[in-house]
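With one protein chain withheld, the remaining protein chains of the complex are depicted in position.
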Amino acid sequence: MVTFVQQFLNGLTIGSFYAFIALGYSLVYAIMKLINFAHGDLFALGSYVAYSFLVWASAALTAALGLWGALAVAMVVAGVSVAIAGLLMERVAYRPIYPAGRLPAVVSALGVSIFIENFIMLVWGPRYQAYRSEFVPVGYFQIGELRISILQVVILISAVILLGFLYWLIEKTTFGAAVRATAQDRATAALMGIDFRKVIRFVFTVGPALGAIAGVMVGLYYRQISFSMGWIYGLKAFVATILGGIGNIPGAMVGGILLGLLEAMFAGYVSAAWKDVIVFAVLMLILIFRPTGLLGEKVAEKV
Amino acid sequence: MRGWKALCGVVTLAVFGLLAMAEEPILIGFQGPLTGPWAVEGDWALKSVQIVVDLINQRGGVLGRPLKLVVEDDSGTPRGGVMAAQRLVTAGVKFVVGTYGSSICMPSSDIYEEAGVLVISYGCTAVNLTARGLKYYFRTSGRDDSQARFFAEYVVPLFGAKRIAIMHDNTTYAKGVAEETLKYLKPAIDAGDVEIVYYDAIVPGERDYTPALTALRDADPDIWYYTGYYPEWALLLRQGKDMGLDWKVVRAVGSNACPISETVRIAGVDAVAGAMITQEPLPAFIKDKYPKAKEFVEAYEAKYGEIHDSPWATYAADAVYTIAFAIEKVGKVDPKAVADLLHSGQVIGEGITGELAFTPEGDRIGVPYSLLICNEKGETELFNPEIHGKLVGLEE
Amino acid sequence: MNDAAILEVKGVTKRFKGLVAVNKFDMLIRERTIHSLIGPNGAGKTTLFNVISGIYRPEEGKVIFLGEDITGRKPHVLVAKGIARTFQNLRIFPNLTCLENVMSGQHCRGRCGTWSSIFRTPRQRAEERRIQEVAERWLERTGLWEFRNELAKNLPFGLRKMLELARALATEPKLLLLDEPTTGLNDKEKEDIMEFIGGLPEMGITVLLVEHNMNVVMGISERITVMDMGEKIAEGTPEEIYNDPRVIEAYLGREEAVA
Partner (left out) sequence: MREIIAGLRNDPRARRIAVGIALALMVAFPFFASAYWVDVAFYLGLYTLLGLSLNVILGEVGLFNLGHAAFWAFGAYTTAILNTRFDIPTLALIPISALATAGFAWLVTSPIIHLRGDYLCIVTIALGEIVRLALNNDPGGITGGPNGIFGIDRPRIGGLVINTPTEFYFLVWIIVVICAWALLRLQNSRIGRAWNYIREDELAAECMGVDVRAFKLLAFTLGAALAGVAGNLYAAKMMVVSPESFTFMESCLVFMIVLLGGMGSVPGTLLGALVVSLFPELFRPLARYRMLIFGIALVAVMYFKPAGMWPRRRATFRSVIGREAGKA
């Protein structure tokens, strides 16, 4: 039972990382119908930016704000700078190409992904970088045999808060309604006076920023970051996006958590080596029987 | 094309004439992963090889001719390896040091074999590499089974361990060591002396290994052998520590691709202290034993700062010595004659890691291993049963 | 005139998530006639149309074509049997030439597979020639001959509409289903296309015309079925329909509400 709860918590933590990244995919897809392959690499970039920032400023910041304060500042720094990178990317690599169709945009996205990955390698070197022990809060709660680290708790709580805030923003505010309207029908939304560019800017700010925050969390949680980690996280988060139904905001969150739980349970109870095979097989099965994802709405094509 | 090549040759000759070199240099090819996931190992190996080449040249070269490095990147992929090998062959190189990674080594060594180029690999430990009956392929490193044997027949009895956990990461090297370990443990298992309580693979490149570690903890092993690479090893130790595992109770032993300094840098001292690795002799630990090692470490530190602790880069350096000694011995720059000499099994000299001699298959004879431990300060020490054994808490 | 029924719709019901789009609908179309299906927007005309052409499978009821039950058969099977259709919002193949567009109609009349296409067997060559010939004839008849090598997306709207018609005719249909063929056209184009459609029964083609504009179909149809809220409210000759109070109510009542 203790093992099960432990695995469940592990799954929730992995799942919230996926959920953060998946949201970026989903938002961009909802608005632009574009799979932003570079999104995973933006996540890695966020992790590195925060790493450098902490190396540079953590001593002074920790003295002034305490460790948690320093980490919060690092997250904001990473979020803002990666959001700028995201906007830049949209301006340079997507906006001029997007009108030519979706497939050229996909190649362009792959190109940006390769670029960012190698950019990270060139700037920070091919070696794994590690979040030093002094950045990372330690400590844990002990409940019977169960051991939960403080970091895990903080990650889960901030995930709930951030995702909740985003949910509120998209589902309950006027601006969120505009985003949803654009996702549904861009032309009609434009007729209703919704500024498409503003929505795009929103999507390319929030998505990368969330990805960057996930990057910092991953760095803190696992300590070690690498230039190539964007691929695997990107891929998994993309799977989560599809699981939840692409373009569906709450779906991305549910998909991420679900994927994390699935992975933890399979790794814990079946086989770590076959874990990913099983995860991908489950994904295929779900799509065969629910071709638009778990929460995806069945869209009948207009004839 | 031929004319162009001749022109190139003329230009090269002219340049060297201007440099007033007495003799045409002997080309030594270097093939290694300078980009890609193993770029660090490639970088270290190249630096080490460069040091040895410089040392030899300072003494007047080989047969009075200087050595000259021709460097090719194989980016750590099989296809990259083939392209790099083909480039070196085309460049007219007759002796090559390379490469890191068994599955990259395999196809490239075929190309060298066909071209009659002698190649000595430094970081390829798959047993079957030398089982192919190649004439021109040798390695200065050990094989998966030699390390596995060290663990099974020395380390396990050393701690009197009964319950053994083996974990690998499904890569060529790691799975090889794990399987060979199982093979060497078999007599003890059959005799009922030891028991395998955990055997599974993790997926490299992931971040969260707590699920696997939870399963490991529940298996309650005395000793845990992880065969794999240091990034994952560091995470495993860190997360294991956070889960409350104690390396004095569960003796954590990594295989030789888990250098302690790298592991400490990633995981922090507190997580790694007490963990061990089975390792080929590192230059820092053998520099008082062999003069060549001392000289190498000093030259390396003078040029690049701190010495690396990768055995593979050291083996790469020794590959250069092997080539140099053998050429001196046969008295001509001829890969065939050198290969014949190496196949004969005689000791051709003493390098950085000790005597250099090879079996008829091309394997190194007598690769020593050692058990290293990370102390409380995060430094690497030779394991000493007198000191470290006391921490075990296993012996009655 | 031939009175044999070519298509029979018997008690067809189609629902979408509880919403009944077509309710127990009956209809009979006779060979070599132009039969119109009219009704206000949202009456369920296009849904019924999609049921007949095989895109939707009805929950209840049957569709019988030339005495054979074809309910729920896939569209490509129905095309081979002789039912062709056009689309309300134009669905041509934009990046192919007009000729290639029209050749698609002949696809179902071809037999040659992968190997004979690679080796260009005599049979394959003959077949290709026939496909092209039929397509060219229809391009000629629809006045699109000069655009045959033009990409379809470069054509003006009216001609694209014509192209879609030619493409459907190239399948050598017995029954042609036209979904609002005149929407978006100017008066001259409307007149041309209706004149062209009017000539089809003489070529042995039965036409089922869906329109929401009653005036368009009055002069051309032999029979008219009127649909509202998924149900049939009237059927008869144009005169009968014109004077039917229920039809007037359905149309005018709705129009007032909208206005």
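Note that the chains are named A, B and C in the order they appear, and that numbering of residues resets to 1 at the start of each chain.
Please note the rule applied: a residue touches a chain if its C-beta (ideal position, glycine included) is under 8 Å from a C-beta of that chain, and two chains touch if they have at least 3 such contacts.
Predicted model, so just to flag it, every value in this text is computed and none were measured.
Within the full complex, the chain left out of the display contacts the shown chains A, B, C. Within the complete assembly, C:55 is the residue of C:55, C:220 or C:233 that touches the hidden chain.
Within the complete assembly, B:90 is the residue of B:58, B:90, B:344 or B:384 that touches the hidden chain.
The chain not displayed touches subunit A at residues 29, 35, 92-93, 96-97, 100-101, 103-108, 110-119, 121-122, 231, 235, 238-239, 242, 246, 273-274, 276-277, 280-281, 283-284, 287-288, 291-293, 301, 303. Subunit C residues in contact with the hidden partner, per the touch definition given at the top, are 53, 55, 74-76, 79-80, 84-85, 87, 91-97, 99-100, 103-105, 107-108, 110, 112-114, 117-120, 124, 127-129, 131-133, 136-137, 140, 145-146, 148-149, 151, 167-168, 171. Contact between subunit B and the unshown chain involves residues 1, 34-35, 73, 77-79, 82-83, 86-87, 89-90, 102-103, 106-107, 110, 114-115, 126, 128, 132, 170-172, 174-176, 201.
Following the convention adopted for this analysis, only the chains that are shown with their structure count from here on.
Counting C-beta pairs in contact, the chain pair with the highest total is A-B.
Relative to the whole-protein C-alpha centroid, the nearest chain centroid is that of A. Distance between chain centres (mean CA atoms), subunit A to subunit B: 38 Å.
Averaged C-alpha coordinates give centres for subunit A and subunit C that are 48 Å from one another.
Separating the CA-averaged centres of subunit B and subunit C is a span of 74 Å. In subunit A, no residue reaches two or more other chains under the touch definition.
For subunit C, residues touching at least two other chains: there are none. Those residues of subunit B lying in contact with subunit A across their complex are 35-37, 39-40, 43, 170, 200-203, 205-208, 210-212, 214-215, 218, 231, 234-235, 238-239, 242-244, 262, 265-270. Contacts from subunit A toward subunit B in the complex involve residues 3, 6-7, 10, 13-14, 126-128, 130, 132-133, 140, 147, 149, 218, 221-224, 226, 228-229, 232, 263-264, 267-268, 271-273, 275-276.
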